[in-house]
Structure formats: C-alpha cells, structure tokens
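With one protein chain held back, the other chains of the complex are shown just where they sit.
Chain IDs A and B follow the sequence of writing; residue 1 opens each chain.
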Amino acid sequence: MELRRYIARRMIQVIIIFFVILTVLFLLFRWAPGDPVSMMVDPDMTQEDAEILIVQLGLDQPIGVQYFIYIKNFFTGHFGFSFHYGEPVVDIIWNRLPNTILLFTTSIILSAFVGVFLGKIASWHKGKKTDSLMTIGALVTHTLFLPWLALILIWVFGYKFGWFPINGMISEEVWLDPEAGFIARAIDVMYHMVLPLFTLFLIHFGAYLLIMRSSMLETLKEDYILTARAKGLEEKVIRDHHAAPNAALPVVTSVGLSLAFSINGGALTETVFTWPGIGRELVSSVSQNDYPLALACFLMIAGVVLVSNLVVDVLYAYLDPRIRY
Amino acid sequence: MLASFLEGWSIFRQNLLGKIGLVLLIIFALMAVCSYIPPWINPMYNPMTGVDPAITSCTPPSLRHWLGTDFMGRDILSQLLAGARIAFMVGISAAVMSIVLGVSIGMTAGYMGRFVDTLLMRLADMIMVMPTLLVVLLLSAVFGQLSIWTIVLIIALFRWPGVSRIIRGQTLSLKQRPFIEAAKVAGASHFRIIFVHIMPNVLPLAFLFMTFRVTSAIITEAALAFLGFGDPGTVSWGMMLQWVWKTGHMFQAPYWLLPPGICISLITLSFYMLGRAMDEVLDPRLRKEDQTD
Partner (left out) sequence: MPCINAKQRRSSCRWVLILACATMLITGSLFIASTASAANILKMGLLQEPKTLNVWRASDRWSRKVVGLMYQPLYVRDPETLKLIPWLAAEPPQFDEKTLCYTVKIRPAKWSDGTELTSEDVAFTARFINEFKVPRYRSKWNFVKKIETPDKHTVKFYLKEPKAIFVSRSLTTPIVQKKEWTKLAEEARKTKKPLKRLLNEKIKRPVSSGPFVLKEWRQGTFLYLQKNKYFFGTGKKIQGRLLGPYIDGVIFKIYGTSDASILSLKKGSIDMFWWGIQPGYIEDLRANPDIELFQNEKSALYYMGFNVRKAPFKDVNLRRAVATLVDEDFIIKRILQGYGIRMYSIVPPGNAFWYCPDVPRYGEGLDREARIKKAFGILRDAGYTWEVPPVDESGKVVNGEGIKLPDGKPMEKFTILTPPADYDPHRAMCGMMMQEWLRMLGVPAYSKPMAFGALLQQVKVRHDFDSFILGYGSLSLDPDYLRNFFISTNDKKRGWNMSGYNNPHFDKIANESASAMNRDKRRSLIWEMQKIIIRDVPYIPLYDPKLIEAVRKGRFTGWVQMLGGVGNLWSFCQLKPM
C-alpha cells in the first residue's frame, strides 16, 4: 500500500519535472540568437530565399503561438522535422536509439559485473597487495579523461596494431553482401563494438569496484556474518553467498545515480568512435543549430535518466523498507 | 581551532593517497604559475598567437620547443602550462560559485522548512540528475558562443545541489540550538539569522566539501572544449585535444596527443585522492582502523 503510494508520488514528480524541462528547453531554443537558416551559407541563397524559408519553417511566428503548437505536437507525437535531414525527428531517433542502447547497456552490465566481482575480492584481501593494486587501478582508470582514452585506444589498437576498426558500427562489405547472414552481421557489429565498449568499461568499472569494496567491508562487520562464521561455514561461502549479495545493493543505486555521468561518457564515446547513436546525434545537431532534433535527442536522454532514477528508487524502496518517505 | 587543524593534519599525513594527491596538485599549481614565463621570454611562445618564424607545422620535440609544436607552429609546452592555469581557474571559480549558491540555498531550505524546503530540494534533485555536459551543449547551441566564464557559471549552476544537501542537514540540526532561539527572541530577522548566525557555522564544512570536488568542473570544461563548444579564445587542455584530433594529427603526434590527456587525468586523480583523504579527516568513521584488524 505504502509502496504503491510512493511509486505514484514519484511518477507524478517525474512527469512534472519532464514538463518543466520541456518548457525550459522550448524557451531556450526560441530565444536563441542563431537560427538554422543563417547557417546555410550559399552564394545562391538570396535574402528573399532565406526569408521564405524562415516563414516555411515557422520561425517567424510569435512565441506564444509556437509554444502551443510545440506542446500540442509533443502530445500528439509530432516531434517535427529535422532542419538538416528534412526527415521526421522520430524516424531519426528511432533509427539511432537501438545503437545507443546496445552499446550503453552492455557497457554498464559489463562494468557492474566486473566491478562487483573485483570489489569483492579486493575487500577480502583488504590491506594486502591485491587490494592496493585493485584500488589504485580503479582510481587511476576511473579518473582517466574519457575522450582521450578513446583516442589512445584508437591509436594503439586501431592504427598501430590494426586489430580493430577505428570507427563506425558496421562495415559495408558485410552488410552489402547478400549472402551474409544474421550471424555474420551480428559479429561485424560486435567487432566494431569492442573498442568503444572497452573505453566505457575502463572508465566505469573502477567506481563500482570501490563502492563494492567499501560496501563489503561494512557488511562484513554485520552480526549475521559473525553468526555464519560461528556456524562454521567456509570463508568462501560466507563471502560469496552471504555478504556479497547484500553488499551489492549500494552498487545498484550507484548505477542509477551515476547515470548522468555515464550518459556524458556515452555521448563522448559515440562521438569519438562515430558510433551512430543518440549521443552523437545530439552533439552534431547542436553544432548545426538543428533545434528539433537536438531538442528531441535531449528529451529522450532526459526521459531515460528520469525514468531510470525512478526505477532505481522504487527498487531500492522495495528492497529496503526503511527508505520511504 | 588550531588543535583541530593539527589533528586533522596528522591524520592527513598518514594517508598515502592524500599525500600523493597533494604533491601532484602542487606540481600543477606550479605549472599554472609558470605559464607566464614562456611568453615573457619570447613572444613566439605565446600559446594562442605564438608564431615561430621558422616553423609553421607540427614538429616533434626539440631544443627550442620542448614538447614540439602544434599544426600552426605554436609551442605545445606553453599551451600545456596555460592549460593548467585555465584548469585551476575553471575549477576554483566553479567551486566558489557553487559553494555560494549551495550554501545560500541549503541554509534557506533548512531554515525555512516545509514548502520552501520541499521546493528547493526537489529542484536540487532535478538538477542533480541532469547530465551537465549535455545541458551545457544545448545552451551553447542557444547562445552560439560561450565564453569561458559563462561555461564556468553554468557548471556551477549544476553543482550546487550536492553542497546544498549537506548544508541543509547541518542547518536543520543548528536550527534547534539555543543560540538561534536566543536570536529569534531578540527579534533578529530571518535574513540576519541565516547569514549572520548560521552561515559561519556551516561555511567551513561547505568549503571542505566542495573544494575537492572541483574535478567535475574541470572535466566538463575539457569535454566541452574537446567537442568544439568551448571558448575558442582560451587554450585549455580539452581544446588542445580537440586541435590534435580535428587537424588529423592524432596518429602522427604522440607528443601532442599525450600530454594534455595525462594532465587532465592526473589533476582529476589528485583532487580525487585529496578528496578521499579529506573525507577521512572530516569523518572519523572512515579513518583506517588498522589497529584493530
């Protein structure tokens, strides 16, 4: 009962926040000094042409009118046309979304798993060399500058050794070949995914490692661990079956909380590796003043962040009854 | 006061990480200070407009240019030093601004309570979950060109939630204290109570909390510059990475590619290490209990 009310309250909050963001973004963009028409540099484009285009794109109407049209469109599912591609924004986002999800979720799962695993081991060997090594390793990798790391990896593994492609998601030889089946194409994508995945993984696993480690250290002090020891259970069993699962809980929440950080990282990775995802689309649409697309990309990302925070909060509230207010 | 400082210092000294962090930070600070030297020696070492009459392309390290030159013939070492200066400026300004904002808002929320509190804290929540980088990206699309100060301000606008929570908690506990009651009885206005009575007690905590979390400001500015949305008139490490990347020298010039990235990563690391050490000083529970284990 209480949980349901909590969920409902949080959902309403999410909706309100989303609406606020929507409005703020709209105002921001309409207030913008730059407009996409002036970006079209062309000796052939006369000022009459430019003025006609502005009217056609609806950029000349009063703000209030534009706002209403905007909100109406949003709720009826019309997100407008990209100024640059000339295609419906929804199509573009729909096209890019799976690529981002693939890369992003894989990297989070991988970093979380490995981070938890190593953090558990580190805490077990606390104070010894293994622990110091892992902690320092985690610290160092976590503070590496992501775009720079990406460039270095491309340089070393893509250019110098030539083991991996230096950018993109697919190679057209495989995709154009009518005989290439699903497996071949899937493998091609995975091949391209190795470097970006590795970049994201390196940056993120450290944080999870450290959180898991301190969480384990806390958990190991708990009474029920003492009880388990008294019962005569093996150390390994205690560690893996009693302490670890509970210690892993804060990692879950931290995944949610650090989502903003990971998303920044995702956008940067996509840009450097020219991985055709939403992050990269956001960056390029911003640099071209393509408002509808930039807006939609950002809203998509904001929506994901809000929803995942909601999910994490609810999950945590479900698992730990103390955290409900 | 002095006693607690000395106590804190002795704890700090025991922390290896903290010491390393401090040393690194001092090195960077020295770099920042030294950034004024090369242009003074010879105008060709100016990081932005320095033109070496003999060199107009990317060259490897030499006696004249210890880290080589970039694609326009500018000295990379002076750019690196100038970048240190910018990093500190960005980090410290953003930290100061976010402290000012966070403390004010946190105190107000904690003191006023109820509606104001809920509103401000919800606002804080909302802002805290937003990916700062992407928001600044959007804003740079809107305003076309962002100067370095605008970037710093916007970063600060996204960092205050962290401080404000802590300060709010602190304020809540202070609110009940007798001396506040006394002030109220004496007829002091809310404003006066907040800023004259509460603030001095809260400020040290805020300061310590924020000062070593400047890293996200530095990283955000670097990422922005890297993507091409920074201030083209400033030479920051992120800007250097952008130049090496965009002008196609990524594979040819490790002496240009490596230093800025190493600097950004190291300065982040050093602040992080210092931050953890400071956590131990501030929070007795975190101190190493190697005596008992």
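We take it that a contact is a pair of C-beta atoms (placed from the backbone, for glycine too) under 8 Å apart; a residue touches a chain by one contact, two chains touch by 3 or more.
Quantities reported herein were computed from a predicted structural model and do not represent experimental measurements.
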Message: Just to verify: which one of A:T130, A:N167 or A:S214 makes contact with the chain not shown?
response: A:N167
Statement: Full-complex touch with the removed chain, picking from B:P61, B:G113, B:G228 or B:P254, is B:G228
Message: By the contact criterion defined above, which parts of chain B meet the unshown chain? Give residue numbers in ascending order.
response: 48-49, 51, 56-58, 71-73, 140, 144-145, 228-229, 232-233, 242-243, 245-252
Message: List every residue of chain A that touches the chain not included in the displayed model.
response: 33-34, 37-53, 55-58, 81, 84-88, 95-96, 110, 113-114, 116-117, 158-159, 162, 166-177, 180, 184, 187-188, 190-191, 194, 240-242, 244-246, 271, 274, 276, 287-289
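Everything that follows uses one rule, which is that only the chains that are shown with their structure count from here on.
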Task: Starting from the mean Cα coordinates of chain A and chain B, work out the distance between those two points in Å.
output: 23
- line: As the complex stands, chain A meets chain B at residues 13, 17, 20, 25, 28-29, 31-34, 126-127, 139-140, 142-149, 151-152, 154-155, 159, 259-261, 263-264, 267-268, 271-272, 282-283, 286-287, 289, 291, 294, 298, 301-302, 305-306, 309
Message: Could you list, by residue number, the parts of chain B that touch chain A in their complex?
response: 17, 122, 126, 128-134, 137-144, 215, 219-220, 222-223, 226-229, 241, 244-245, 250-251, 254, 257-258, 260-261, 264-266, 268-269, 272-273, 290, 293
